[in-house]
Each structure stands twice: as structure tokens, then as C-alpha cells.
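I have placed the structure first, in the form of C-alpha cells, so that the comments after it can refer back to it.
Yeah, one chain of the complex is gone here, protein chain that is, but the others are all in their spots.
Right, chain A next:
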Amino acid sequence: MGAYIIRRLLINVLVFFLITVVIFWLVHKAPGDPIAMMVPPDQLNAGSAAFIAAKRHELGLDQPLVVQYWHWLTGALHGDFGYSLVNGRSVTSLLGERFGPTIELMGTGLLLSLVIAFPLGIVAALRRNTRVDYAATVVSLGSVSIPAFFIALIAIYVFTVKFPILPSSGISDPSAPSLVDSLQHLILPAVILGFANSGPYMRYVRSSMITELGADYVRTAEAKGATRRRVVVRHTLRNSLIPVLTYIAANLPQQLAGAVVIEQVFAWPGMGQLAVSSVGRHDYSVIIGFALIIAVLVLISSLLADVLYTLVDPRVRLN
């Protein structure tokens, strides 16, 4: 398996390189001029053209795209992913300081979604076509079909306006930061993110469990006198995890996309907020940095899904 992982990583490096070419080209070819837009039309004057030209030169945007890409690539190989056009800060530091809050929100959200999805999915499968199953189906349908931002707004109304027990925005109270305060700020966004992602997971757990419960080995185990509980816990649960784990790993980029919306609503200082504002301002380097993080996440999560597969199912061999 070691050789397989190394081979996959090498292929990923090549794919990543091609992605940088495509992203760099696409971002720079998007219509619009981020430098010219810095000066509002009715503040233009005799000096504006000189200012815009000087700014373009300073940022290297007056050079051919190939040259710009070469500079960017050589910088990137040394860990320097360029600088924001808007505030001149390095992309590494801009994305770096937002990475933590996004991981905090995404991670807690993922954990909560699994905490909701697994028990509900298992119970729904075991009590198929009963009221419990129908109730679980309604919950998962709600999670899939009601947009997360809508739930977020209702939650803001209920928990911050009607019954003001939780903060509605930000990551902490700047005038009185504490661990409890940080946790309070995390509750609403993380629970909503967790709920929004729990629906598909629950459906996966349920259908995977149902498939396994109908398998021959279950009948054999029960015929040999194993209790239902033992069969479920020792055999079907583990086997039904295989497709679920793959799905969760492959779904990580979508988790990030979900977090972007929640970050906007709750003014959570994560990468999503930065990405949205950078797209509006055509802040090339920051957009590229963000897109590359997503690309890395996709590449790693698909590799992770394959590796996890072999860990939970010894029958699978990677070649």
C-alpha cells in the first residue's frame, strides 16, 4: 500500500501543477480590472492614470501573463503565494489566520453531523418502516431541503432576539474573551452546520445498514445463535461503515463550501468570508490561494477515501 500511496501522491503533484496553471489563467482572464476599480469614477483626476499605472507596475500586473505565472510559481515553491492587491498582505498570512477558525467550525460541524447521523441512521435501519424510521426520514429530509442560511436566520431570531441566550455573530467578544464565551459563539454556527450536513450522512448510514442486514453472513450468524445486538455491533455496523467513510472523506470539500455560507451569516472570521470578499474585489492572489486550498483538499480527501477503504475492508487491495 505504501507504494500505492507514493504513486498517488506523485500523480497528485502533477495534477496540482496543472490545476495551478488553469486557475492562474482563469482568474487573470476573468473580465474586469481590479486596479482601475480602486478609484471611484467621480474621484478620477489628472493623476489617476499615473497612480493606476504605478500600482500595476508595483504588483507586476503590467507583465505578460506567462511571466506573471513564472514569478508566482517560483514564489509558491518557496512558500510565497503572493500578496493581496487590496491590502498588500501576504496570502500565506491572510489565509493562515483564517484557517484555524474555519477548521474549528468545519471540524465541530462534522463531528456534530456524525453524532446526529449515526444513531439516527442505525435506529432507522433497525426499525425500518416504523414511526422511528419515518421521523428520522423527516429530520434528514429537513436537513437536506432547508437551506442552512435559512435555519441560521431562524436560529438568530430565536436565540439572540427572542430569547437572547447566545451571541449572533463573531468568534468571541473582544471586550471580554474567555473559553466559555468562545464556546457560546461556536454553538449556533456549528450546530447548524452539523445539522445541515447530517441528512445525507444519515441516509447513507441507513441504506448501508439495510443492505448489510440483508446479507447472508447475518443470517448465518443468527442461525449460529448470535444475538441481534452482537450481529449488529460486531458485524453489520463495521461493514456498513465502508461506503459511509468513503462518502464522508470525499465530501470534505462540500463541508468547506457549507461553512462558507455559515461564515457569512455569523460573521465567522474564516476563509469563506475572505474568499467571498476577494472574489468581489478580484484580488487575484488571494483567490488563487483559496482555490488551491480547495484543490489540495479534494486531492487529499479522495486519497484518504481510498486508504480508509482498505483499512475498514481488508478484502480491498489497492494496486
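What we mean here is this: a contact is a pair of C-beta atoms (placed from the backbone, for glycine too) under 8 Å apart; a residue touches a chain by one contact, two chains touch by 3 or more; residues count from 1.
Here, contacts and distances are computed from a predicted model.
Visitor: Which name from "Universal stress protein", "ABC transporter substrate-binding protein", "Ion-translocating oxidoreductase complex subunit B" or "DNA-directed RNA polymerase subunit alpha" does UniProt give the chain that's left off?
Guide: "ABC transporter substrate-binding protein"
Visitor: Looking at the whole complex, which of A:D62, A:D133, A:D181 or A:D313 touches the chain that is not displayed?
Guide: A:D181
Visitor: Which residue among A:P34, A:G82, A:G109 or A:G194 touches the omitted chain?
Guide: Of these options, the touching residue for the absent chain is A:P34.
Visitor: Residue-wise, where is chain A in contact with the chain that is not depicted?
Guide: 30-34, 36-51, 54-55, 58, 86-89, 94, 97-98, 147, 149-150, 153-154, 156-157, 160-176, 181, 184-185, 261, 264-270, 273-274, 277, 280-282
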